[in-house]
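Here is the structure we will look at.
Removed from the display is one protein chain of the complex; every other protein chain stays in position.
Right, chain A next:
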Amino acid sequence: MNFRQHLTNPVLNKEFRVRMRSNKTPWIITFYLFTLGFVLFFMLYTELSNQYTYWPSNIYNLFVMMSLLQYGLIIFATPGLTAGAICGERERQTLPILLTTNLSSLQIVLGKWISTLSFMLLLVFASLPIYGTIVLFGGVALTQIIEIFGVYLVTMLSIGAVGICVSTLTKRTGVAAVITYSLVFAYTALLNIAELFLLRSMENDMIRKAGFGNPPENLSNHPLIGFLEALDTINPASTIARVFTKENWLVNFRTEGLFVNYQPYGGFILWYLLLAILMLGLAAFFLRRRYMK
């Protein structure tokens, strides 16, 4: 399979065609933009009505709210769109035909993944004018917008890949969607719980080491600090908080001076890209094996 064949993936072409002709597509785009737009203009109205002036910091809060809402919509929509990628073919009884063609498992998986992500990207890019409205009022740095869109992108890539992998391993679209939602929720919740538990344990450790009445050493001297940094790097809540506050969440509020030279944004992007590659590899590996038995 050469590079040109990758670019002209028949599954991708077919998915684009089928998706954009579906009656559901304009409704999904409308619902998505309407939700974002309604929230934005409702908040702008409550913020600006009865006022002769406005504070950029208030608009900044609006940006944070909008970004979190958009992030929530992405987390909500991506598993729903990817869950049916392979299961849908199985349910429609088109999968056996697809598997007897010359298409490789990876081509099928990539075609499905890219088409779903393209649609998600369409939704996110369609929301840019709504973001533009916020930027008009000032208070938001361009780098923050770029960074938050970077977070959106890798979130879509990775959750989309997880969704495709689960869709490969399960038989029903509904089951695949529930499992993917559960995995995303469990990942986020467990990561935050683990991080808090580790932080508390490390603090207690330092206090015990210092002895009663003595000030504890800085946490940066704890042997497990690298592990805590690693957990914090792959924590989406921490990364989003850092984009908004430019401070290290969870850890920094207790340990001043920590993570001074620590740039976790790149690590976050890299981790989720690796996760996406791993999940797509697993999906391609299991696609024919799971069907064949």
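One rule holds for everything that comes next: contacts are C-beta pairs under 8 Å (C-beta built on N, C-alpha and C of every residue); 3 or more make two chains touch, one makes a residue touch a chain; residues count from 1.
Going forward, contacts and distances are computed from a predicted model.
K.L.:
Leaving aside the chains on screen, match the unshown one to its UniProt name from "Phosphate transport system permease protein", "ABC transporter, ATP-binding protein", "S1C family serine protease" or "Spore coat protein JC".
P.N.:
"ABC transporter, ATP-binding protein"
K.L.:
Out of A:M43, A:L98, A:V140 or A:I179, which residue would touch the omitted chain in the full complex?
P.N.:
If we include the chain that is not displayed, A:L98 is the one touching it.
K.L.:
So which of A:P10, A:G150 or A:P216 would be touching the chain we can't see?
P.N.:
Of all options in A:P10, A:G150 or A:P216, contact with the hidden chain holds for A:P10.
K.L.:
For chain A, which residues lie in contact with the unshown chain of the complex?
P.N.:
Against the missing chain, chain A presents residues 5, 8, 10-11, 13-14, 17-18, 21-22, 92-94, 96-103, 291-293.
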